[in-house]
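Note that one protein chain of the assembly has been removed; the remaining protein chains are unaltered in position.
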């Protein structure tokens, strides 16, 4: 099981009232929204990635999540992000969500990004240098 | 136009990748999600309101928003919350969203809560004392 | 109170599991998502509006909703759309949401669109001819 110590990049994030479903906990769908938001914020803030008008964009061919323990609004969440496989044009992220006061993960995600040309969204391109350098810095800590 | 100085309660909140629509700015719908989240967090954290199992719950008969200037993920947002009309069983909130570095509002919302019995969701009840006391503390500053 | 007979344009729409909040009914925020979706679908399907790459786009300076009666997933919803004020560069929509088996509205919305240049998103432009013609066809029926 993942703990906060496995991650070099940690970020505290918000929850929203509507995230809770009729069972009073955060709906399974929302976890992916948090993954997507944390990963793109890392790319934008740390890697000079610009999804608004850059030629190269990152799209996802596959995502996955294991739900271990409930989270619920209004609690804050600590997200840990790491990379564990960096290829020529794709990267696999490992991402976990934690209660702020707990060290073991409530959810563990697996999220793939492939870098493609914005115009056709299918032609794979090399991961831009600056982005690759930053992705390497947050590789998974055993 | 509202400024941060009009609000006694201010809270910094998150945006999410999916909040941006195809125009690259936060979709109009999301503003209401932020209103809903900030207001309920105030009620839960400051007023001992428990939407999960309290007998009395707050539901909304009306909401409104004016969109003045675009916001966009990944920026953080400062939300200002105040009350400007507190009745027997209902309250009207005034809520504004600000860029963190800017003093004038990007969006101004109007959000009504009416307190009702959880069981039937229609019978109005008096605003609980503790909640009323806190609502009065954040009344709008001219 | 609005009834289905007030609308020339009616469309049956879906609800989603996550639309229901902890109170077991559709969260107030979602109503705006339904408004936004029905209006844009009308513009795209009936008016040759292309939000993906047209020069002129429609953005919203103001929206409002009155919540009269709960709706809940998994029920389908009938949305009625009409226009009641068409200016040079803006239009006000009236939109109501109905249970499929009921003639009176569960929610009544008010949604403003202003047509602007895509590039700056602030310079107002005339409503394109084809769009105006279609907006006029669904003006509110008393």
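Here the chain labels run A, B and C in written order, and each chain numbers its own residues starting at 1.
By definition in this document, contacts are C-beta pairs under 8 Å (C-beta built on N, C-alpha and C of every residue); 3 or more make two chains touch, one makes a residue touch a chain.
Owing to the predicted nature of the structure, the values given are computational and were not obtained by experimental measurement.
Within the set B:20, B:37 or B:63, the residue that contacts the chain not displayed is B:20. Listed here are the subunit C residues that touch the chain not shown: 13-18, 24, 33-34, 36-37, 40-41, 44-45, 52, 73-74. Subunit A meets the missing chain through residues 22-23, 25, 27-29, 32-33, 36, 51-52, 57, 59-68, 70, 118, 121.
Touching the omitted chain from subunit B are residues 17-18, 20-22, 24, 27, 29-30.
The rule is short, and it goes like this: only the chains that are shown with their structure count from here on.
The chain closest to the protein's centre is B, with centres computed as averages of CA atoms. Summarising the inter-chain layout, the chain whose CA centre lies farthest from the centre of subunit B is A.
Rounded to a whole number, the gap between the C-alpha centres of subunit A and subunit B is 28 angstrom. Residues of subunit A in contact with at least two other chains: 17-18, 24.
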